[in-house]
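Every protein chain except one is present and positioned as in the full complex.
When the chains are written out, they are named A, B and C in that same order, and each has its own residue count from 1.
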Amino acid sequence: MVVLLLLLIPLIGACFLFLYKGDHRFVAAAALRLSIVSLLVMGASLFYWNTPEMLSFTAPWLTTLGSSLSLRMDGLGTILSLLTTTAYFILFWYLKGRTIERPAAFFAWLLLAQVGMLGVFLAMDSLLFYFFWELALIPMYFLASQWGGARRIPVTFKFFIYTFLGSVFMLIGILYLQSKTADHSFAIESIRRIRLTNEQQSWLFWLFFIAFAIKLPVFPFHTWQPDTYEESPTPVTSILSAVMVKMGILGLLRWLLPLFPIASYMWGDVVMSLAVAGIVYASFLAMQQVDLKRLIAYSSIAHIGLIAAGAFALNQMAYQGLLIQLFTHGINILGMWVLADIIERKTGTRSLDSLGGIAQHSPTLTIFFVIIALANIALPLTNAFVGEFLLFNGILATPSNYYWVFAVVGGLGIIFAAVYTLRMIRAIFYGQPSATSPAPISLATHEVGALVVIVGLILFFGIYPQPLIDMTAAFSKELFDQTDITSLFRKS
Amino acid sequence: MPINYYLFLAIALFSIGVVGVLTRRNAIIIFMCIELMLNAVNLLLVAFSKMHYNQAAAAAIPIANPGIDGQLFVFFIMVVAAAEVSVGLAIIVMLYRNIHSVDINFLNRLKH
Amino acid sequence: MNALLVSAILGVLLMLSSVFIKNRSYIHALALAGLATLFALNLAELNGWLLFEIDVKGMLRFDRYALVMNAIMLASLFFYLLLSGNAMEKVGPHYADYLALLFFICAGLFMVTGYASLLILFLGIEVISIPLYILTGSDKRNLKSNEAALKYFLLGSFSTGLLLLGIAFFYGARGNFTATVSVDPTVVGSSLQLAGLLLLLFAMSFKVSVAPFHFWTPDVYDGAPTVFTSFMATIVKVALFAAFVRLFEDTFSLQFSIWQPWVAGFVVITLLIGNLTAVFQQSVKRMLAYSSIAQAGFMLLAVYAINGDSKEGLLLYAASYSLATIGIFAVLTYMQDYAFEGFNGLAKKQPLVAASLAIFFLSLAGIPLTGGFLAKLFMIKAALAYQLWLAIVAVIMAVISVFYYFRVIQAMYFRDNTQSISPEFPKAFSILLLITALIVVLLGILPEAILGLLYF
Partner (left out) sequence: MQSSFQLAFLIPLLPLIGFLINGLGRNWLSKQWSGLIGAGTILGSFLISLFIFQAVKAGQGEVISYFDFIRMEGLRIPFAFQIDALSSLFLLIITGIGFLIHVYSISYMHEESSTSFARYFSYLNLFVFSMLLLVLGSNYVVLFIGWEGVGLCSYLLIGFWIKNQQYTKAANKAFIMNRIGDLAFLLAIFWLIIKTGSASFQEVFDFIQANQGTSKFSVTDITIVTLLLFIGATGKSAQLPLYTWLPDAMAGPTPVSALIHAATMVTAGIYMIARSNIIYSLAPLTLSIISWIGLATAFLAATIALRQYDIKKVLAYSTVSQLGFMFLALGSGAYIAAVFHVLTHAFFKALLFLGSGSVIHAMGGEQDIRKMGGLSGKLKITYATFLIGCLAIAGLPPLSGFFSKDAILLSAFLHQPLQYGIALFTAFLTAFYMFRLLFLTFHGSFRGTPEQQAHLHESPALMTIPLVILAILSVAGGWIGIPAVLLQDADWLGNFLAPVLGSTTHEVSHATEWLLMSLSVGGVLLTIGFAWFLFRHYRATESRGILRFFENKWYVDQLYDRVIVQPIFYLGRILKEWVEPRIIDALVNGVGKTVQLAGRQIRFLQSGQIGSYVLLMVMAMVVVLLVQFFIRK
């Protein structure tokens, strides 16, 4: 039941806002309230962890095709829903009192996207999964294209068509699997029961992987991402990179790895190489960027590369770290975007060349930025540390001959991350105040509030990450049992 | 007389019609060639109907007047052809009113 | 059976009505009422209640599938009349006659969906085509309309010739015109049979505008008055597809292995030509003409794959595709020109119309939560049962279709109106349009609403 509520609240809110015509601040406040409500519902669902029937919902739907409206909140769903609701709450609080053109439509689209993403996180039926997958894409496309920058139309169209192309391949894969199931159903349980030959697994793997790789994005498929992040309005960008990216990772963890473990192992080296190459590549580009948003965009490509590598490390420690990272990366990158938005709005520029010396007169902003930036490079006692620690640990334990190459090359990312992050801090905050920021940058209460929430999460989970681990331990165990190569080969 | 003769004749007529459609530029003549194609079909149908009648008679299959439906079909084709002629000529006339020509090569406003 | 006869009678009635009734809105109402009765009668027949008891000597066969198809077509036609009734008035003075022709065509449609003998198929096709020639040329002063009419007429009757030759060969091989499976092995393999099969394939491909027999489509759709283009492109095409599927699934099911590769080839060519050519069009109307070719390519998959999925899929496709296209054309009739720029900034001025249009285009592009998606899903599923590569080609082409469908969405939502004049839509129209759009969405969410009819 709770899961259904999680979907219904934003859905109803979206429908209402689409039809609503009225003043700005009511819209923003309504959106904020909605986000609080869904956050509360999410909190409630955390208490129901031991009553599965509360956390799952099934209703007949498209029965003639063999699909059904089945939602369930497992460990993965929990942590991702938690991220989604939290991120939306923080974002909407931050956006409180912002004057946006046609705010009702803006928030309505955002809420609709929330429905889609939560649906992706909770769907236990492959066709339903695909439905929500696209449902999340459309609102983002409209948001980015309507409220975006100058080059928005071509850029976002590229983003849309690229991801859509990926998803249709996945659709073919889904249909093929459904045709192979005994009871001709799209349900994940019946798909799991199929005995696929290695050769089938191997091409199905690619059908699915391309979709997820484009969404993530993994190294050669990433070119839509910096442009889109740059051209989208920053609140939308933050949702894109904080939450939407996680759809791809969920795809890997819930669909790709458990369904095609052998193929994941066979192609593991290829994917790992792409991922770690992506880490270094993106870091190099991040070092070169002058535009703040592009810099953050590339840095997030690097992070995603690490996460993708962890997914194919095929061992429990990596999974565990990855699952934690899902949440922490979302929060941190959201913080980065919020700060980028503040800086851009208050100084009117995003270029590192024309920024500078902000620390002189606005220490508060500086402190927030430094903390979040350092969390972004996974300094100990920030939330990202534990996740990356376990991730790297797992990558070093990859069942592959090149495990140490992956670990070392991926590890270079740690160093490069420090390089471009410190470069960014130095360029924006240190030195003499530049022409763009002569006056102190004052933060409104709700802005400070949002940032405090982020920093609080960073420090709390940095010092005591155990709750996140407990939340996902069961899932990582299950996932590992499904993808444990040694036992698989013993079976076959 | 074996059926193949009729068959070849009909196909020849039909092909002549097709070639006519391909080569001529005057709408009316093209239309006449199409009529030729239809009549080739009529001929063929009649021939087949006769053939089936003979086969049935030879095999002494007790059907009421076998092969008759082929000839019926021919009449339908004639009727339909007549209807087409009326509409088609009307269209051609209408066109002639507007561009004072029935040369199809002038019909290229709609392309690409 | 009910609908067939009654529609013919209604046609006659409407033709005479222009003599007695001068007020066009009455005629319009009469037509709508007639459609309603047709729909009711069709449903009645679906429940086994027949108006007339006529022995058709096995030349007609109105099974459940045919009747459901008729129901869908009638419903679409109903929305068509509602949405583009007054646009029809603009075409010319003979309003009642257009309606009468529409009803005659209806009779032809029912013959085509319900034929059991090739004779009826032929008659049905002609009953559809001849009035369509007239409607195409109905805008007499417009040279484009004339040209379209002549092209349609010449090429159409040419393809009729092919059809007839095919039927003749068929008759020669089988000795009758009954469109049922022939079990006689000597017949199945005979070259007469083969030639007939292929000629029928060509002719039907021409009628449903499948490449490489599609050439008439863009010109005719472009030249004909937009209202009638909308009718041709949707309801007529759907009915002919029903006939196409029936011909090859019933009559030629034993020659399956012979014709399936050819159909596959036609699918690929059609998808390629339709989608690629549509990408670079400047006029929305012509773009839609090409897109209808592309959609035909998808529907052809129903012919390609002989299984339940494809037939269900065709029903869904018929409904969603017809409604969406009718809606778009209806909006198009309000545009002063058909350039993409005409849609700039429509979302700000006419949010309802823009939203409905967006839904229509999303459905045509096959985005989930719209009927178009499920329809395509069925088709791809059907193709996947035989050939993976065909399915992959199909989805890639679906992605390409996004290129041109989304140009309109971009124009409506993301660009600002540069020219001052913007089309005005009556309130009722936009509401109706929204209802149509909602039905399209409903088809995507609860397709059982349609498919259920097959199974209750």
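Note that a residue touches a chain if its C-beta (ideal position, glycine included) is under 8 Å from a C-beta of that chain, and two chains touch if they have at least 3 such contacts.
Please read these numbers as outputs of a predicted model, since none were measured by experiment.
Enquirer: Quick one: jot down which shown chains the absent chain touches.
Expert: Touched by the chain not displayed, across the whole complex: A, B, C.
Enquirer: Which one touches the absent chain: A:P60, A:P220 or A:G456?
Expert: Answer from the full complex: A:P220 touches the omitted chain.
Enquirer: Could you tell me which of A:G66, A:G97, A:G411 or A:P440 touches the chain that is not displayed?
Expert: A:G411
Enquirer: Taking the entire complex into account, which one of A:Q200, A:Q360 or A:Q482 touches the absent chain?
Expert: A:Q360
Enquirer: With the missing chain put back, one of A:S202, A:N393 or A:T436 would touch it. Which one?
Expert: A:N393
Enquirer: Which one touches the absent chain: C:L14, C:L67 or C:A195?
Expert: If we include the chain that is not displayed, C:A195 is the one touching it.
Enquirer: Would you write out the residues of chain C that touch the absent chain, in ascending order?
Expert: Residue positions of chain C that touch the missing chain: 151, 154-155, 158, 162, 191, 194-195, 198, 202, 206, 212-213, 215-216, 218-219, 258, 262, 272-273, 276-281, 400, 403.
Enquirer: Of the residues in chain B, which ones touch the absent chain?
Expert: Chain B touches the missing chain through residues 18, 21-22, 25, 30, 104-105, 107-112.
Enquirer: What is the set of chain A residues that contact the non-displayed chain in the whole complex?
Expert: Residue positions of chain A that touch the missing chain: 158, 161-162, 220, 222-224, 281, 284-285, 287-289, 316-317, 320, 357, 359-360, 363, 374, 379-381, 385-386, 389-390, 392-393, 396-397, 407-408, 411-412, 414-415, 418-419, 422-423, 426, 429-432, 464-466, 469, 473, 476-477.
Heads up, the rule we're going with is that only the chains that are shown with their structure count from here on.
Enquirer: Are the chains arranged, by touching, as a line, ring, star, complete graph, or other?
Expert: line
Enquirer: Suppose every chain is reduced to the average of its Cα atoms; which one is closest to the average of all protein Cα atoms?
Expert: Per-chain C-alpha centroids compared to the overall one single out C.
Enquirer: Let me have the rounded angstrom distance from the C-alpha centre of chain A over to the C-alpha centre of chain C, please.
Expert: Taking the average C-alpha coordinate of chain A and of chain C, the gap between them is 43 Å.
Enquirer: Cα centroid separation between chain B and chain C, in whole Å?
Expert: The mean C-alpha positions of chain B and chain C differ by 27 Å.
Enquirer: Where does chain A touch two or more other chains at once, residue-wise?
Expert: Expected reply: no residues.
Enquirer: Would you please write down the residue numbers of chain C that are in contact with two or more other chains?
Expert: Chain C, residues with two or more chain partners: not present.
Enquirer: Spell out the part of chain C that touches chain B in their complex, as residue ranges.
Expert: Residues of chain C touching chain B: 119, 122-123, 126, 130, 133-134, 137, 140-141, 143-144, 146-151, 153-154, 157-158, 160-161, 164-165, 167-169, 171-172, 175-177, 218-219, 222-223.
Enquirer: For chain C, which residues count as touching chain A in their complex?
Expert: 312, 362, 367-369, 374, 377, 380-381, 384-385, 388, 391-392, 395-396, 398-399, 402-403, 406, 410, 413-415, 447-448, 451
Enquirer: Give every residue of chain B touching chain C within the complex, in rising order.
Expert: Counting only chain B, the residues touching chain C are 3, 7, 10, 14, 17, 21, 27, 30-31, 34, 37-38, 40-41, 44-45, 48-49, 51-52, 55, 66-67, 69-70, 72-73, 76-77, 80, 83-84, 87-88, 90-92, 94-95, 98-99, 104, 107, 109-111.
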